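Note that one protein chain of the assembly has been removed; the remaining protein chains are unaltered in position.
Chain IDs A and B follow the sequence of writing; residue 1 opens each chain.
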Amino acid sequence: MSFQLYLLRRILFVIPVCLGITLFAFVIANAVPADPITANLPQSALNNEEIIAAFRARWGLDQPPHIQYLTYLGNLLQGDLGTSIKTRNPVAEDIGKFLPATIELATVGIVFGIVFGVAFGVISAIWRNTLADYLVRILSLLGVSFPVFVLALVGLTVLHAQWRWVPGPGRLGVLLDDPPFVTGLFLIDSLLAGEYETFRDALSRLILPGLVLGLYVSGIIARITRSSLLNVLGLDYMRTARAKGLRERVTIWGHALPNALIPVVTVIGLSYSNLLSGAVLTESIFAWPGIGRYMFRASTSQDFPAIMGGSIVIALIYVGVNFVVDILYYFIDPRIRLA
Amino acid sequence: MTSSITSLTRESGWRDFVRQSVNQLLRNPLVVSGLIVIAAWVVLAVVAAIIAPYDPLAQNVNVRLTAPNDVYPFGTDELGRDVFSRVLYGARVTMPAGIAVVVIGSVIGTIVGGVAGYLGGLWDEALMRITELFMAFPTIILALAITAALGPDIRNAIIALVVVWWPPYARLVRGLVLEVKTQEYVTAVKSVGAHGFYTLFRTIIPNCIAPAVILATLDIGTAILTFAGLSFLGLGADPSSPEWGRMVSIGIDFFSQWWMWLFPGLAIASLVLAFNFLGDGLRDLLDPRMRKR
Partner (left out) sequence: MKRFVVLLAVLIALFSLGMAQAQDETVLIIGHAESTDSLDPARGFTQTTGVVNKATYETLVTFPDGDASEVLPLLATEWTISEDGLSYTFTLREGVTFASGNAMTAADVVFSFNRLINADGNPSFLADNIASVEASDDSTVVITLAASSPSFLTQLTNSAFSISDSATIAANGGVDGEDAATADAAEEYLNGTSAGTGPYILEAWEAQVETVLVRNANYWGDAPYFDRVIITNIPEPATQAVALQSGEIDLALDLTSDQIAGLEGTDGISIYRGPANIVHFLLMNANPDVGGPVSNPLVARAIRLALDYEGYKTLWGGVQPGTNLAVGLLGAYGEDQAIERNLDEARALLAEAGFADGFDITLDYPDFSFQGVNMNTNAQKIQADLAEIGINVTLNPAEVQVALEGYRAGTQGFAYWFWGPDVLDPSDVLSFLPGGKVASERAQWLPENAPAEINDLIAQTGSTFAAEDRVALFGQLQDFLQESGPFAPFNQPDIQTAFASSLQGYVWHPQWLLDVAILSEGM
């Protein structure tokens, strides 16, 4: 299959999913029981028909649901997600502000996860059925079994409160101003602006939440790396390689690992999209101003434009990352090209 | 893994296979320790009322925030409730909730997948597209949106999780049904005049149950974790309920009173770990290539 054809097929698959996501989000957001009028207008305005009518018109509340949905879809295509009731900013603008924080955290998390996960997985596979293997396997199971919120609290208590190795919650110390907005990623923006103290602080505050997320992800990655590596090590061509007299280390790094990578990449992709979308717990403990916390606040305050916009954007990211993984697949897995 | 699970439905019947596998599982130390821990928690949940030294809801503000000692082995919380008793009673909330999510989710998934696979054609298309749609949403975000709509309590948290839990089962069972449908005994049952859904539920689905049960076992740990996570966020159990996730959430305000959140946290971890040990053993067993070594 040519790359173009493959790409086209993937895209054709993604479009209806995206449409479905918007419809689905719309249905859920409209099921929120709060009356947006009493929730958002001061009590004194509730008797004022004029104000209420203006409010209805602004939110399109005076139209039947399917028209509301189409209006919403039309606005969405122009990048307009409506206005958040809680923050009073356009939802798209809010997401633009909160999303980079999540991307930064998820990226640090996935980097930790890959480093530990792949290392553990390789160790475990090479010394299969030894003590090291068992230890690593138990450790990686612990990683996926420990609730992130408990890990986070242990980390805060020990590394922060007791030993003072890492700073507390928050993305940046209160003394520091956000670096001028370029990418929204503090690590990059602070370097661009030459604000090294901001960079140092932002980096140090990423360590603990990044580790917490990384430990969780590394458990999954280690497990897949191990089993996939074991598979490959058992394959015939590996035996051939060994027979040809290649040293064990060269065999593992040069031949086995690249082939074992295919399922690992899938899992990394999946984990990354999970971190981007599902770090609500970590974000709420670390007072991290990310998209998860934004969604959490929106859902507890029944802020329907934000719930709708937030879940659409997150689901799209989720679909998008998986799309990229599919594309990567094409290059890693020769079987697709041959098919 | 799906392909190895599929092999279980072959006509050889899965009863022998189960007997064999159980024997093999019981030789795996991780699986055995997992089973012991799970059994221990089940027993503790049942006898909580007998062995708990205090009423899990009884408050005594005069002894609040007591560190673990002889009288309060796990210390007391911010209202002077005994953390040990609360952790014991928590087994009655968190564990059943997680299991309920998986059980209800797998039943719904099995039905949807079964119907889709059996009817085929447009029905299959439609049901599977809907399934994929649900899968496109990340678990916790969808659960957040749903609890926002329903309001926070244990029942609604379970509903929210069921909504995100069923799709993988639908996918799995649909695949199995497509395979089983074409087999001779099914066509035989149909030819004697059994009508549609009777065939599906009496003949086809029972042959697909085993893989779904195995997937469910692998899943329970995650379901418990996710439920506890929702409770932690305040979207599940009542604030005074001895629910483990909820108990950990006060740790945000009291992280130097580690006993208040560490013990319920360890309770979640131990139970989830036990289910994961069990799941890991199952996985090894099912992966035929692993079995060879």
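Here is the rule we use: a contact is a pair of C-beta atoms (placed from the backbone, for glycine too) under 8 Å apart; a residue touches a chain by one contact, two chains touch by 3 or more.
Small disclaimer: the values here were computed from a predicted structure and weren't measured.
S.K.: With respect to the chain omitted from the figure, which of A:V111, A:A161, A:V182 or A:I327 is a touching residue?
M.R.: Of the candidates A:V111, A:A161, A:V182 or A:I327, A:A161 is in touch with the missing chain.
S.K.: Quick one: which of B:P53, B:P206 or B:P239 touches the chain that's been left out?
M.R.: B:P239
S.K.: Which of these, B:L79, B:L178 or B:I209, touches the one chain of the complex that we don't see?
M.R.: Residue touching the absent chain, from the options given: B:L79.
S.K.: Could I get the residues of chain B that touch the absent chain, sorted low to high?
M.R.: 57-59, 61-62, 64-65, 78-79, 152, 234, 238-240, 252-256
S.K.: On chain A, where is the contact patch with the chain that was removed from view?
M.R.: Residue positions of chain A that touch the missing chain: 34, 38-39, 42-46, 48, 50-51, 86-88, 160-161, 167-170, 173-175, 195-201, 203, 287, 297, 300-302.
By our rule, only the chains that are shown with their structure count from here on.
S.K.: What whole-number Å value describes the gap between the mean CA coordinates of chain A and chain B?
M.R.: Using C-alpha averages as centres, the distance is 23 Å.
S.K.: Where on chain A is chain B touching in the complex?
M.R.: 16-17, 20-21, 24-25, 28-29, 31-33, 137-138, 141-142, 144-150, 153-154, 156-157, 161, 227, 230-231, 234, 273-274, 277-278, 280-281, 284-285, 292, 295-296, 298-300, 302, 307, 310-311, 314-315, 318-319
S.K.: Which positions of chain B touch chain A when the two form their complex?
M.R.: These residues of chain B touch chain A: 30, 129-130, 132-134, 136-142, 144-149, 151, 221, 225, 228-229, 232-235, 245, 248-249, 251-252, 255-256, 258, 261-262, 265-266, 268-269, 272-273, 276-277, 280, 287, 289-290, 293.
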